[in-house]
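Complex shown without one protein chain; remaining protein chains in place.
Letters A, B and C mark the chains as written, and numbering starts fresh at 1 in each.
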Amino acid sequence: MTFSLIPLLPELTLLAALSLILLMVALYPSQDGTAAYRLTQLALWVALLALWLTQDIEEPQLIMNGMLLRSTSTLLMQSAALLALSLALLYGRASLIRQKLWQPETFMLFLCSTLGVLAVIGAYHFVPLFVGLELMALPLYAMVALRKDDALSIEAGLKYFFLGALASGFMLYGISLVYGATGSLGLLAIAHLAEGFGSSNTLLLLGLIFIVAGLAFKLSAVPFHMWAPDVYRGAPTLVTLFISTVPKLAVVVLLLRLMSGPLSSLLTEWQTMLALLAVLSMIVGAVVAIAQPNLKRMLAYSTIGHMGYLLLGALVGNTDGSSAAMFYILTYALSNLVAFGVLLSMNETSDGDSKNADGKITLSRGSDLEDFRGLYQRSPIRAVLMTLAMLSLAGVPPLLGFYGKFAVIAVALINGFVWLSIIAILTSVIAAFYYLRVVRLMLFSSRSEGEGEGEILPAIGVIPRTVLTLNGLALLALGLFPSVLLDTTAQALAWTFGLL
Amino acid sequence: MNVPVLSLLIWLPIIAGVAVLAVRNVDGGRPSRWLANAAAWAAFFIAVYVLCRFQSTSAAMQFSERVMWIPYFGIEYSLGIDGLSVLFIGMNALITLLVIAAQKAGSKGSYLSALLITSGLTYGAFSARDAVLFYIFFEAMLIPMYLVIGVFGGAQRKYATTKFFLYTLFGSLFMLLALFYLYGVSQTFSLQAWHHLPLSLYMQLILFGAFFMAFAVKTPMWPLHAWAPDAYAEAPTGAAIMLASTKIGAYGFLRLLLPIVPDAAQVLAPWMIGLSLLAVIYFGFVALAQTDLKRLIAYSSIAHMGLVTLGFFLFDAVALKGAVLLMVSNGLVVAALFFCADSLEKRLGSYRLTDCGGIVKAMPWLATLLVFFAMANIGLPGTSGFVGEFLVILGAVGYQLGVGLLAATVVVVGAAYTLWMVRRVVFGPVTHSSVSAITDLGMRERLLLSVLAAVMLGFGLWPQPLLGMADASITQLLAHMALSKL
Amino acid sequence: MTMMLALIPLLPLFAALFAGFFGRRVPRHWSHWVCCAAVGISFILSAVVLYKVVVLGFTEINVTLYTWLDLGSTKLTIGFLVDPLSALMMVVVTLVSFLVHVYTIGYMKDDPGYARFFSYIAFFTFSMLMLVMSDNFLQMFFGWEGVGLASYLLIGFWHTRPSATKAGMKAFLMNRVGDFGFIVGIGLLFATLGTLNFGEIFARVDELQGLNVSLWPGLEWSLLTVACIGLFVGAMGKSAQVPLHTWLPDSMEGPTPISALIHAATMVTAGIFMVARMSPVFEGSDTALSLMIIVGATTAISMAVLGLVQNDIKRVVAYSTLSQLGYMTVALGASAYSAAIFHLMTHAFFKALLFLAAGSVIIALHHEQDLRKMGGLRKLMPITYVTSLIGAWALVGLPPFSGFFSKEPIIEAARFATVTGHTYAYWALTLGVFLTACYTFRMIFLAFHGAPRYGASSHGSHKASHKEHHEAPKESPKVVTIPLIVLAVCSVFAGILFITPMLFGDYFGTSIYGNYVAHDAMARLYANWQGVLHYLLHAFQTLPFWLALAGIATAWYFTLSAPTAADRLVKTLGAAYGVLKHHFYIDAFYERVIVRGTHSAASWFVRGGERFWSEGVLVQGTTRLVQWGAQSLRYLQTGYLYHYAFAMVLGLLVLMTWWGIKK
Partner (left out) sequence: MPGLEPTLTHYLLLAAALLVISLVGIIANRRNVLVLLMAVELVLLSANLNFVAFSAYYNDLSGQVMAMFVLATVAVESAVGLALLILLFRRRGNIAIQTLDVMKG
C-alpha cells in the first residue's frame, strides 16, 4: 500500500507554515505578527498554487486509501476557502494591529482552522471528516476569545465553545449510529451499503438526524443558530468574517456530499428536515435582524437567513440543487467579504475593556449601525462598497447576490417546493428592509456631531483599499457576467457528481 | 447593417452615467453636466433613428440582437422591439432628454448620473425579449431611483424610498417565481416562446397573480399603490418624472401578462376591470383632497393609469389602442406637470397649494402652460390626453354600459381636481408674500415646457402616426389574446 | 372648396394665436384688427357657403381633411359637413361673433388683458365653427370642448375676482357632467355602429331599432333611448337645461361681450344644434323626446319665474336665455327641429342684442349692473334704448318681430306634439310668454324709464362709482352702437323673412330628419300654414299674444305705475319669494350637498382609504407585524448559554418527532 503525498501538497504547505510560525515563536518569543502574517499569506498562495498544479481536474479521484477526495468541486471550494482567508487577512490586517492581536499565534490559529477546512472539504471518510471538523472548530473557539481582556470576546468564546462542543457531540453521535447501521466509516462503502436500507433503518435515520443537527449548528440554521449573533458580535471582526465565510464553505460541501452520496437513500427525510430548518432560518434571519442595532449582530442574522436560502437549494437533492447551493455560498462569501472588509476598516473600540465584571458593561463602538450614519460624507468609498455589499446580500439585480437567490429559488420552485419559494421571497423582502436601512443611514442621513471621526475611520492602506474595491466591483461585474462563476460551479459539480 | 442599435441605446446612457459619476467633481461639475447632456442627446438621436427605421407595418421584433448570456439557465441577452416597445423607447428618449436638459448649473453630477443610468435601464426593459433580462432591467432600475430619491429627495425621503423599494421588490419577486415556473415548463426564458406555451387555466390563474403583483405595484394599481404618492412627492423632479413617466409597469402587462396568460386574463377580466374602475374613481377623489401639488399630480397619474389598465382588460381593440396611447400621453402630461410644479417650487419654496395662488400675474408663461397641461390632463380634445381617454371610454361603453358609465366619471372627476388645482395655483388671490416678487419662467424652462406642449398638441391633433407605429403589434397582441392557450 | 371651408375656422384660429402670442408685444390695435378681420372674412366666406348651399344647391358638401386615427375597423377623420343646417349656423356664428368682436373694441378698451380677450374670443369662434361644421362626433366633441374651454377662460377672465374663477370652474364642471352623458351616448353609438361619422350613423340608424343595452347583466334598456338620453345630457350641460343650468347665471361674471356671444347667442345653443343634427337618431326614441319636452318646458317656465326677481341687468338677460333655451328644447322634443333652429337663430340676434345693449348701459354707468340703480336712460342713450326695445319686443314675441315667428310655432308644436308631457309643455310655454313679457319689460322700464337712480344711491355704497357719478351717462361710441343697430335690424327682419323657407319650405332638406308620421307636430303646423301675413294677423287671436301684452302691462304697473306694489307683493309672497330669490335652492343644494359631499367623500377616502387602509393597515400594519415578530423572537434570544443549548436539544427532538410522526 503506497501512496503519494503530492496531492496533499496544499494541506502540507499550510502545515509547514504553521510549524514554521510555531518555531519562530519559540525562537523569538517577543516578535510581532508581521513575519507570521507574511508567511501565512505566502503559504495560502503557495497552497492555492499547489492545489491547481496537483489536480487532475478531469477525473475525480480518491486518494489516501479512499480517505480523501480530489475533484473539481473540492478544488473549487478549497480554492475559495484559501482565497477567502487571504482576502480576509488582508482586509483585517490593520484591524488586528489596532486590536493588539498582531501576534504570530493569531495566524497559527487561522492556519490551523483553515487546514481543518481543507480536510473537511476533501474528506471522504468519517475519520478525516470528524478530525477535520474538530481541527476547524477548536481553533475557532480560541480565536473568538482572542481578545483576552475583552469581556464580550470571552463570553462569545465560551458560548461558542460549549455549544460547538455539544454540536460536535451530536455529529459524532450521529456518525456512530451511521457506523452502527452500516458497519463502515468510509463514505463510499456506506453509500453502497445504505442503498439497500431505504428509510426503514432506524439507526441510520437516527444517525441522520444527529448529523443534520450537527451540520445545522455549523451552518447556524435555526434552531441551532443561537450562538451566531453573540459570537459574531463578541469575536474580533476578522474572526467573525472568518467564521461567517470559510468554515461555511466546508460545511456546505459536507452537507451536499452526505446528502448526495452516503445518505442519499434517505432523501425524503433530508428534505423534510432541511425544509424545516430552511423555513425557520429564513424567517428568523429576516425578522430578527430588523431589530438589531449592531451591524455585526445584524450580519449574524443575515447569515442565518442566507443559510436558509442555501438549504432551500440544497434540499432539492439533485445536481441542480447542489450546484445552486454551492453557487449560493460562493456569492454569499464574496458579498460578505466586502461587507466585513468595510467593517474591518473601521476602528472598533470596546468600552467594556476597562470595566470589571460587577460594573455594567457597555458595548463597543465602531460596529453599531449608528456609526454608519452619514458615512458617505466622511468616507465615500466605504459607503459605496458597503452599499454594493448590502444590495448584493439583499439580492437586488444586477449584483451578484441576485443570481445566488435566483439559482436556489429557481431550482426549488422548478422541483416543486412552491411554498418554500414563496416564503423565500417574502423573507427576502423583509431582509431587504434591514440591508436598505444600512444604505439609508450611510447615504441619506447626515451626521450632526463631528467628534471621534478620525478615531472611527482610520485611513485604509493602498493595497487593502484596492483589493476591497476590486472585490466590491466584482459583485457588479459578476452580476453582469454571472456565467463566469455559475458555469464554473455547475461544471465543477457536473464532473464530480456522485462522488461529490 | 449589424450595428447593435438597441445595445447602444441601452449602454450608452449607462456608461455615460458612470463616466458622469467619475468626473462629477472635476472643474465644478461642468464636464459632468456637459457629458450628461451629450449622452442624453446622443441617446435621443439614436432613439429617433430607431423610430425612423422602424417598420410600422410589421408586428415582428425588429433591431434584434441575440447573444447567449447565462447558458446554465439558457438566458439570452436578447433584444428587439416591436410596435409596443417603440413608442415607449421614443418617450423615454424624450423624457430623458428633457429631464437632463432641465438641469441648471449647480446640479449634482451624481443626480444626472443616476438619471442616465435609469434611462438606460428603462431602454433595456422596453427592448428585452428574454424574461430574465427584462426582470433584471426592471429591478435594477430600483437602485439608481432609490439612491437618487434618498439622497436628493424631500423631507420624508427615507420613509418614501424604503417603501418604494420594498413594495417594488415585493411585487417583482412574485413575478420572478412565475418566470421560474415557466422556465421549468418550457426550459427557456424566451418571451416569444412563452407566448405560445400551452398552460392549464389553473396555472394561468396563479401565474396571473404573480405577474399582477409585479406590474400592479409598478403601474401602480389599487391596492398596491401606497408607495407611489410618497415616492413621487418626495422624489426630486427629474426622478419623479422618470418614475412616473416611463410606464414600465403597464408595459409589463402588455409584454408579459396578457400574452402569456390570456385565458386567465379573460377569466379575471371582470375583477381587473373592477380594480381599474375603483382606481379611476377612488384616486380621482383622493386627488381632490390633496393639498400638495406633487401629490395631486401623483394621484392624478395613478387615476389615469386605472383607465389604462381598464383598456387592457376590456379585450377590445379600440380600448387597447386607447390604453397604449393614454400611457404615452399620461407620461408626457405627468412630466409636464411635474416640471411646472418644480418651477413653482423653485420660486416659492413649497409645493403646498395654499402657498401658491395668483401666479398668473407674475408668471404669465407658466400660467398659460400650466393651464394647457391641465387641459391635457383633463383630456380636452386636441391634446394628447383626450385620445387615449376617449378611446378607452368608447371601448368601455361597448363592453358594458355600466363599466362605461363608471369609466366616464373620469370626465367629471378628472376635471374637478385639475381645475381645482388650476384655480388654486394659477388664479385666485395671491396667498404667498413672495408671489409678487417672483420672476417668470426662464428661457430654458420655457423652451422645455413648450416642447412638451407642442408634442402633446401635435399628438392630440394627429395621433395617427403614433398609433400607426404600434398598430400592427397591438392587433397581433389582440389576435394572440383571443387564442386560448389551454 | 375644401380650402375655403378650412379657412373659415382656421382664420379665427390664426388670429387667436397671433393675439395670444404676440398680442402683448405689438400695439393694442393690431390685436383687434387682426381678429376682426379674420372673423369678418370668415363671415363673408360663410355667407358665400350659405349662398352656394341655398341658391346654387350644393345641398351637402362633405369633405375629409385628414385621418385623425385609423382604428382598423374604422377611420376617425377630421372633415366638414356643410349642409343647410351647418351653413346657417356658420353664418349666425360668424356674424354674431364679428359684431361682438367689433363691440369689444369699445367695451374692453381700457382692459389690460385686451389682446388676451381677443385671442380667447377668436379661439372661441374657431371652436364653435369646428363644432358646427363637423361631420363626425369626434370633431364635434373637439369643438364642444373647445368652446367649453373658451367659456371657462372668458368667465374667469377677470381672474383676480374669486367669484369669477369660481364661476368659470363651475361652468366647466357642469359642462363636464353633461359631457359625461355625451361621451357615453357617443360610445353607445360607436359600440353598436362602429363609426363616429354622422353620415354613416344616419344611414344605419335603423339597425339600432329594437336593440337593447344592459347596464349590467339583467337590466336591459333600449339602446337608442339610452344613447339619446346620453347625448341629451350633453346638450343639457351645454345648453344649460334644468338641472344643469346653474352655471349660466354665474357665467355673467365674465365680460359682457362674451355673455352675448357665448352665453346667449352661440355656445349655449350648441346643445340644441347637436340634437337637431342628431335628429335621425332622436326620432327613434319617444322616451328621449319626451324627456326633452319635459326638461325644456320646466326650464322655460322655472327660469322665466326666476327672471322676475333678478336685479342684476345681466342676470335678467341670462335667465331669459335659459328660458328661451327651454323653448328650443321643447321644440326639439316635439320633433320640430327646424322650429328649434329657427328660434336659435332669431334668439341669437335678439339676445346678443339685449346683452350688448345691457353692456352698453353698463359701460355708461361705469360697471353698474344693478337695475335698481338705473332708470331714465331713455333720453341719454337713445340708440341703446331703441335697440333694446326692439330686442325686448322680439324676445317677448310681439308680431312682427322675429321672436314672434320663431316662438309661436314652438308653442303650437308643443300643442300638436304626441309624446308624453306635451300638454304640460304647451301650458308651460304659454304661461312662459306672460312671464317673459313681465321680466323683459320690467328690465326695460327699470333701466330706461322713470327717474334716474344711479346718482342718488351711490353714496359710498359702491366702490367704483364714487368719482364718476358726477358725469352723466352718455351714449356709447360707434363701435358699440353699430353692432347694436345691425343686430336690431336682424331681430326685426329675420323672422318675417326666413320663416317661410326655414319652417315651411324645404330649406333644411335632408339635413334635418323628422319622422312626420309618428311625430307629426310639424306636419300639423304646416297644415295650418297660410302664409306670413295670415300668420301675423292670426296672432291677435291667440292666447300668447294677449298674455304678452298682459305681461307688459303687469311690468308697467309694478315698475312705473306703482313701484311700491312690488314691495307689497314681495311681503305677501313671503316664503315663496325667498324660494325664488334663492333660485329654488338649486345652487344651495349643489353647494351644500354635491360639492360638500364630494369634498367630504374625498377627505373620507383620504382618511379611510389612504391613511387608514393603505398606509395604516397595509404598510404600517405589515411593518408593525414584522417588528412585533422581531421583538418576540429577540426575547427568545436571552443570552443564557443553557437556553441556547436547550434550543439545540429542542431542535434535535423536533427533528426526531417529525421523523417519528412520519414513521
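What we mean here is this: contacts are C-beta pairs under 8 Å (C-beta built on N, C-alpha and C of every residue); 3 or more make two chains touch, one makes a residue touch a chain.
Because the structure is a prediction, the values reported are computed rather than measured.
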Which displayed chains the unshown chain touches: A, C
Which of A:Leu83, A:Val131 or A:Leu188 contacts the chain that the document leaves out: A:Val131
Residue of A:Tyr37, A:Phe170 or A:Phe224 in touch with the missing chain, whole complex considered: A:Phe170
Positions on chain C contacted by the hidden chain, ascending: 634-635, 637-642, 645-646, 649
Residues in chain A touching the chain absent from view: 126-127, 130-131, 134, 138, 141-142, 145, 148-149, 151-152, 154-159, 161-162, 165-166, 168-170, 172-173, 175-177, 179-180, 183-186, 229-230, 233-234, 291-292, 297, 352, 356-357, 361, 363
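Throughout what follows, only the chains that are shown with their structure count from here on.
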Of B-C and A-C, pair with higher C-beta contact tally: B-C
Most centrally placed chain - per-chain CA mean versus overall CA mean: B
Chain A-chain C separation of Cα centroids, rounded to whole Å: 78
Distance between the centres, which are taken as Cα means, of chain C and chain B, whole angstrom: 37
Sequence positions of chain A contacting 2 or more other chains: 433
Residue list for chain C, restricted to those that touch at least two other chains: none
Complex contacts: residues of chain B adjacent to chain A: 69-73, 132, 135-136, 139-140, 142-143, 146-147, 150-151, 157-158, 161-162, 165-166, 169-170, 173-174, 176-177, 180-181, 183-184
Partner chain C, residues of chain B touching it in the complex: 163, 223, 225-226, 229, 282, 285-286, 288-290, 317-318, 321, 358, 360-361, 371, 375, 378, 380-382, 386-387, 390-391, 393-394, 396-398, 400-402, 404-405, 408-409, 411-412, 415-416, 419-420, 423, 426-429, 461-464, 467-468, 471, 475
Residues of chain C defined as touching chain B within the complex: 66-73, 138, 141-142, 144-146, 149, 152-153, 156, 159-160, 162, 165-166, 169, 172-173, 176-177, 179-180, 183-184, 186-188, 190-191, 213-216, 221, 226, 598-599, 601-603, 605-606, 609-610, 613-615, 618-619
